[in-house]
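Missing here: one protein chain of the complex. Every other protein chain is in place.
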Amino acid sequence: MPMTTADTEPVLKVVDLSLSYLTRQGPLQAVQSVSFELGRGQSLGLVGESGCGKTSIANCLMRLLPDNGRLTSGQILLDGQDLVPLSEEEMRHFRWGQMAMVFQAAMNALDPVYRVGQQVVEAIEAHGVEVTTAGARERVARLFRMVGLDPQLMERYPHEFSGGMRQRAVIAMALACDPSVIIADEPTTALDVIVQDRLLRELKGVQRELSMSMIYISHDIGVVAEVTDRIGVMYAGRLVELGDTADVFGAPMHPYTAALMSSFPSISGEKHELETLPGEPPNLANPPAGCPFHPRCAYATEECREEFPAQVQRGSRWTACWHPLTDMAGVGQ
Amino acid sequence: MIERPPNQPPPAGEGVSLFGDAPEIDLSRGRVDLTLVRLRMAWRTLRDGWAVFVESRIGVLSLAIIAVFALMAFSHPILMATVWEPDVYDPVTGYAFDRFDHPAPPNWRHPLGTDSLGRDILSQLLFSAKSEFILGITAALVTVGIATTVGAVAAYYGGLVDSLLMRLADLIIALPGISLLIVLSALFNLNLFYLALIIGVLGGFGGTAIILKSQALSIRVKPYIEAARAAGGSHFHVIFVHIIPNLLPLSLLYMMFTVTGAIFAEAVLSFLGLLDIRMSWGIMIHTANVGGYLLSGANYWWLVIPAGASITLLCSAFYLVGRALDEVVNPRLRRHDG
Partner (left out) sequence: MSNPGSAPLVAVDGLTKRFPIAAGLFRKPTSFIHAVDDVSFRLGGSESLGLVGESGCGKTTVGKLLVKLLEPTGGNITYRFPAPAVGGHLAGSVEASNIRGRQLRVFRRQAQMIFQDPYESMNPRRTVYDTIAEPLAVQGIGDVVGRLDRVSEILNLVGLTPAGAFLFRRPHELSGGQRQRVAIARALVIGPSFVVADEPTSMLDVSSRTGIMSLMQELAERLGIAYLYITHDLAVARYMCHRIAVMYLGKIVEMAETEELLRNPLHPYTRALLSAVPSPDPMRRREPPNIEGDLSLPIDPPARCRFYDRCPMATERCANSPHPPAEEKAPTHWVACYEA
C-alpha cells in the first residue's frame, strides 16, 4: 500500500530549493522553488520532459554540482540535518553513506581495468562500513545476490558484463553502505523491456527489504507508475503536481500531467489517439512569465500569462495551476 | 554487444550554440545567394572561434609573439633598402668596418653586436626569421596535407590499404628522425626547401598520419557516413565531403606542432653545420661554436642568447597556439560548455 507522508516522519525534506547554472547567456534557472518530503521506505518518482531539471535536483541532493552550478536558495533536510551549509568534507560522509545515487548512464561508470567486485569492495572500505577485506567481500557477495547477480561474477571485468548486468552492479555499489535514501536517475532507460522489468523488480524488492527510501527519475511514466508510491511532475524547473501515484495517474489535475499521459503510447486496452503536445519546452535562461506551461496549454487564460499559479491542495496532493482539471472533491481522505 | 550510453539530449529550444546562431533567411524576399550565406557563416564561425581563443591568455600572448617575429621578418628587407648599407649589414657577406674588436659587444650602430666574422647580429636575426617561417609553414602544410589524406584513406578503406600505410608509418616512426636527417644532409646538399619537404613527408607519413587516422576511424563509424552512402554518395564524396572536413580542426593543431618540430630540427642540423643554408638561427649558434665562443658564453652572450631565445620563443609560441586552438576545436575542454 502506498504510504502517504502523514504516516511517518520524513527522512528527507526539501524546502524551496533553487539552482541556477551560470552560462554564457546568463543564469539558467534549472530548479526553481522545489519542495517535497520523502517518508521512510517510500518511493517518489520525478517525471517530465528532458531538460526539465530532474537530474539537476538529484545532483543538488547529492551536492554534486558542476562548477557553474549555484544553489540560490533552499534547505535539504536529511533526518533533520540541513545539508546545504555543509562543507565538502562533511558532505562526503553523507554521500554514499546515507544517500546514494545511481547515475544516468551509470553502466559506463565502472572502471574497465578493475574487477567489478573489487570496485564495490573499495567503495565499502572507503566508508569504513566493514573493516576487514573478508568482511567487505562477504557483504559484496550478499549485495550481488540481492540485485540478482551471481556472486562469482565479482571476479569478472566490466566489459564481460551485458548492459543490464553492469547496471545491476552499479546498483549494488549504491547499496553498499546501507544508505537511507537512494536516488536512481533513469537507471533503465538504455535497457530492453525484459531486462528492465527484472531490474525494476529487484530494485523494488531490495528497497522494501531494507526499508530504504527512493527517488526514481524517469521520463517513462509507465515505469514510474509501477515502482513509486508518490509522484512529482516537473515542468521547466518547477514541480507542478505532487501526489500519490495512483491518484495522479488516475486523475491528473495539471494540464501538463494530462498531456504527458495522453501522449504515452500504451499496449493495453483500446488504442486511444495519441495527442501531440504542441511547441517545445521553454528556454530556462529566459522562461515565459506567469505559468511556464502557458504557451502550450489549451486552458491558458490571461491570469496564467501574468502570474505563477498558487498551489491548489487536495488532501495529500497538490498542483500549481489556475485551472486544475478535475473537481477533486473526495480525493485524499 | 555494443552498448550505447543513454544520451542526454540537448534540451529543446535552448540555443546553447557554440558557433553563433544560424542566419535567418527570409525566403519570401526573392532568391537566396548561397555563396553569400556560406561566406557569412564562415565569417561567424571564425569570429566565434576567435572569441573562444582569446579566452586563453597564453594563446593570445603566443600569437603576439609570432606576430612580432613576422614583423621582424618583414622589416629586414625594408631596413636593408633604407637605413642599412649592404656592405656593412648584409647578414652573410657584410663586414662592420667601424669596429676592429670582432666579435664586438652591442653598441649603438650594432644593437646586438657583431659575430666573429664582423657581421651584424640583429641583421642576421631578422633575416633568419623569414627562413624559419618559410621552413616551418612549408613543412607543416606538407605534413598535414599528406597526413590528412593518408589518415582518411586508411581509415575509410581499412584492410590492405590501411595495413600498408600503417606499416609504412611504423617504419618511419622507428627511424630516428634527427639521425636520418643528419645522414641525408651529409649525403645531399639540403637547402631550406628540400629540408622542409623531407620533414613534411616524414611527419606526414609517420606519427601525424597515425593520429589523424585514429580520429578518422571514429568519424568513419558515425551514422552520418552511412547516411551519405545511403544517399548514393561515392567513396570520393564520403572521404572529401564528410571525413576530411571533420579532420581539419585536428590537422590545424598538428600543423602548429609540426612548425615547432621543423624549426627545432633545422636548428640542430644547422648547429652541426650540415645544411646548405645562407643564414639561420641555428647557423648563428654554429658560427659562435666554430669560433670557440660557445663555452665562454657568459662573456660573449650576444653571440648565443638572441638566436637561442628566438628558437625557444618561436617554437613554444607555435606549440602554445596549438594548445589554445585545441580548446577551440575540442569543445569538451571548454569551461562553460552548455
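When the chains are written out, they are named A and B in that same order, and each has its own residue count from 1.
One rule holds for everything that comes next: a contact is a pair of C-beta atoms (placed from the backbone, for glycine too) under 8 Å apart; a residue touches a chain by one contact, two chains touch by 3 or more.
None of the values given here were measured: they were computed from a predicted structure.
K.L.:
For the chain that's not shown, point to the residue among A:Gly80, A:Pro112 or A:Gly269 touching it.
P.N.:
Checking each option in A:Gly80, A:Pro112 or A:Gly269, the one touching the absent chain turns out to be A:Gly269.
K.L.:
Looking at the whole complex, which of A:Glu49, A:Glu130, A:Asp185 or A:Glu241 touches the chain that is not displayed?
P.N.:
Considering all chains, including the one not shown, the answer is A:Glu49.
K.L.:
Using the definition of touch stated at the top, determine which of A:Leu64, A:Ala126 or A:Ala246 touches the missing chain.
P.N.:
A:Ala246
K.L.:
Given that one chain is not shown, which residue among B:Pro245, B:Gly273 or B:Gly292 touches it?
P.N.:
Final answer for the missing-chain contact: B:Pro245.
K.L.:
Can you name the residues of chain B that touch the chain not displayed here?
P.N.:
Touch with the absent chain occurs at residues 1-2, 4, 7, 9-13, 15, 17-19, 21-27, 31-32, 34, 37, 41, 159-160, 163, 222-224, 226-234, 237, 242, 245-246.
K.L.:
Considering the whole complex rather than only what is displayed, give the residues of chain A touching the chain that is not shown.
P.N.:
49-50, 162-165, 192-197, 200-201, 219-226, 245-246, 249-250, 259-261, 263-269, 271, 274-277, 280-281
Here, only the chains that are shown with their structure count from here on.
K.L.:
Between chain A and chain B, what is the gap in Å from one C-alpha centre to the other?
P.N.:
For chain A versus chain B, the centre distance works out to 50 Å.
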